[in-house]
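To start, the structure itself, in structure tokens.
What you see is the complex with one protein chain gone and the rest in place.
Each chain carries a letter (A, B, C, D and E) given by its place in the written order, and its residues are counted from 1.
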Amino acid sequence: MKHTTRALIIGRWQPFHNGHYEIIKKISQEVDELIIGIGSSQRSHSLKDPFTAGERMMMISKSLENLNIRYYTIPISDIDFNAIWVSCVEALTPPFNQVYTGNSLVRELFTEKGYVVKKPELYNRAEYSGTKIREKMLNNENWEHLVPKSVVDVINEIDGVGRIKRLNEKDY
Amino acid sequence: MKHTTRALIIGRWQPFHNGHYEIIKKISQEVDELIIGIGSSQRSHSLKDPFTAGERMMMISKSLENLNIRYYTIPISDIDFNAIWVSCVEALTPPFNQVYTGNSLVRELFTEKGYVVKKPELYNRAEYSGTKIREKMLNNENWEHLVPKSVVDVINEIDGVGRIKRLNEKDY
Amino acid sequence: MKHTTRALIIGRWQPFHNGHYEIIKKISQEVDELIIGIGSSQRSHSLKDPFTAGERMMMISKSLENLNIRYYTIPISDIDFNAIWVSCVEALTPPFNQVYTGNSLVRELFTEKGYVVKKPELYNRAEYSGTKIREKMLNNENWEHLVPKSVVDVINEIDGVGRIKRLNEKDY
Amino acid sequence: MKHTTRALIIGRWQPFHNGHYEIIKKISQEVDELIIGIGSSQRSHSLKDPFTAGERMMMISKSLENLNIRYYTIPISDIDFNAIWVSCVEALTPPFNQVYTGNSLVRELFTEKGYVVKKPELYNRAEYSGTKIREKMLNNENWEHLVPKSVVDVINEIDGVGRIKRLNEKDY
Amino acid sequence: MKHTTRALIIGRWQPFHNGHYEIIKKISQEVDELIIGIGSSQRSHSLKDPFTAGERMMMISKSLENLNIRYYTIPISDIDFNAIWVSCVEALTPPFNQVYTGNSLVRELFTEKGYVVKKPELYNRAEYSGTKIREKMLNNENWEHLVPKSVVDVINEIDGVGRIKRLNEKDY
Partner (left out) sequence: MKHTTRALIIGRWQPFHNGHYEIIKKISQEVDELIIGIGSSQRSHSLKDPFTAGERMMMISKSLENLNIRYYTIPISDIDFNAIWVSCVEALTPPFNQVYTGNSLVRELFTEKGYVVKKPELYNRAEYSGTKIREKMLNNENWEHLVPKSVVDVINEIDGVGRIKRLNEKDY
């Protein structure tokens, strides 16, 4: 009998883009199940974190629809208490035996608790970057080719580009 | 073009049982997508709420595996601030247009915010009841036939019955 | 030059009734200004605490309209940390030199911090009681004569009686 | 029968100055009632936010004494969860149908919830600015002519200028 | 080289009594260092939890003065999130390898995280009981012989018996 391999990956997914998609596609070939943590889940409506956890969850679910992977999406809010953060994640998720992250703090926290932590293989980091995509939205540049088709739909439905532009207006 | 019907159902799922399964199976025939809120997500390790949010999420996911329904599971913690609770749920979930609940408070809160709230059709409430199942666990009675097979597996894996019995021991 | 006498009175005002009105009318003859704390401000939508802080604030303001008293209404939420509760109140209010309360805990907390605490003179406690008024609402009895006219208006506007009855329905 | 126009304006009022006064005086001619939210109510004792919510409430109340406007002052604390912030405000205030703000984030949040949001007309922004007034206090320049007379009294009573200067001293 | 044995014991110590003293004296012969958690540290000023964390810490320190044990006292507040509670304790304390508790929930939580949990040997439970001591205080019975001499001093200094009696007065 085979033991289930269940991995955790946490990101902010602001928004979920093609680089994220490729990472998850790659991991899906290595594990049985994937827990996708939606980090800073309480944040939204800022230039750095424009989308709510619910909106990001929808982007992810629709993008992964045709991927053959069993996954869970879980909102993970910031807690400003690093030493208990891993325990908070554990309480909200099914048990996992691997963690994928490129973030130094997350890697350290999980490593200290005894987890195997791997770096995800990034895809075309120069283009596929949340920061750059949000900048393109602000500057009326094309961004749609950098995210899955269904993410374009979600962002259009909620007028996400308009939201970012309005948030960028000067206070009065 | 058809508009997506997305419904929300919130329960404590302590544990997820056959009655829950039947309700969700029925709803899955009426809507396109279902958001399954895991209520009192912060609670666990008590006689009334023995299982963690992560454990309950696993019970649900494994039980619904063969059901043809697109769903999201979302932990919803208690906040002791009823007037903002609907807004907290909205922030963490994709938008929904229907709510299923048999709880008076939940119904009132969503109704006041303008949602259509329906009562789910209960199945064999006399047998399929979280309270009764937890009692049977405590009293060494058979409970396995009251929950989906995969819930039995999850509970066995985490020694859930042992946990309940140990929590019931008298303080010393 | 006369020093300003500013008193604090904290209540739950669920709802604000004629007894409350008489107490405040009496106090208004003794002090220059009155801070009216709306206790358990985060509570609403329960049988014991049906109304939100905003709704209670509206009841109070409209009822005191013709009273010649300068007052502040301030929401005070429960914090489950008695030893810092007085300090939380102080941070949110103008400074005060007297406290009116009939609650033993509130009296003790303010007394230990050196405040002068007085018992407000109750008016017809047999009739003017929040608990009894809420019961009458549930039982279709007359309650309107027990509260100021403007409180009747507020409660009607928000269908407060309907809310209480719906919250009282059995879970399903 | 005329419907009540109730507007909401939120500011930090650090301190309440003549520009604020003029804005509120102007709005008071347009609406029946005004809810004055005291934003970042939990903040105090910093160079940017020197005064407590209670102190700011007192500044406002004393300044508006002779203005013919019915208003409510309400402390609104920061919650670092933008998506539920409007709901938190709604829970603590009487219902309102207009919002006045010059802040992009506040405007976006209320607009997304369907509120009519207006920009308040600013008065002599070059002079009437909280930032500049706090700087003048630090630098021993005249600031008293920039705020209502009763705000001078409140700040003197609590030695507000001394507080700002002491907070500005270098750590040791 | 000998490894340090460090044990954790958590209690509410309302108040610290002779039974507690005997337990700690016994444990002090078995371990090198003892971490004394002050549970429900945020509670005080109630009939069940009359004393603040600071007051309880003083009772403990003064009582253990002549005991040859190296110990740490640490306030542990309730968090209503059992699944992360052990992690919260770990973050606030030096590492420990044993836990002493007679409480079923605490035992279960630490056991699930892999700790060795022992039951402390109780001394004369019929007499040495926080509940009974608080009752005697309320009923003007002798209680002083049930607690260490220095606990009597602390309670007298803060008028602890008066506090309990005043908290017990009927609301008005």
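Criterion: contacts are C-beta pairs under 8 Å (C-beta built on N, C-alpha and C of every residue); 3 or more make two chains touch, one makes a residue touch a chain.
Nothing here was measured: the structure is a model prediction, and the numbers come from that model.
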{"item": "Partners of the unshown chain among those that are drawn", "value": "A, C, D, E"}
{"item": "Among E:E22, E:E90, E:E112 or E:E144, residue touching the chain not depicted", "value": "E:E90"}
{"item": "Candidate in contact with the missing chain, chosen from A:I69, A:A83 or A:V152", "value": "A:A83"}
{"item": "Residue of A:I69, A:L122, A:L138 or A:V161 in touch with the missing chain, whole complex considered", "value": "A:L122"}
{"item": "Residue ranges of subunit E at the interface with the undisplayed chain", "value": "41-42, 44, 52-55, 57-58, 61, 70, 72-75, 90-95"}
{"item": "Chain not shown, touching residues in subunit C", "value": "81, 83-84, 86-88, 90-91"}
{"item": "Subunit A, residues in touch with the chain not shown (by the definition above)", "value": "80-83, 102-105, 107-109, 111-112, 119, 122"}
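Basically, only the chains that are shown with their structure count from here on.
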{"item": "Set of chains whose contacts include both subunit D and subunit B", "value": "A, C"}
{"item": "Chain-contact steps, minimal, separating subunit E from subunit D", "value": "2"}
{"item": "Between A-B and B-C, the pair with more C-beta contacts", "value": "A-B"}
{"item": "Between subunit B and subunit E, centroid-to-centroid distance (C-alpha), Å", "value": "37"}
{"item": "Rounded Å distance between subunit C and subunit D, as computed from the means of their C-alpha atoms", "value": "26"}
{"item": "Residue list for subunit E, restricted to those that touch at least two other chains", "value": "81, 83"}
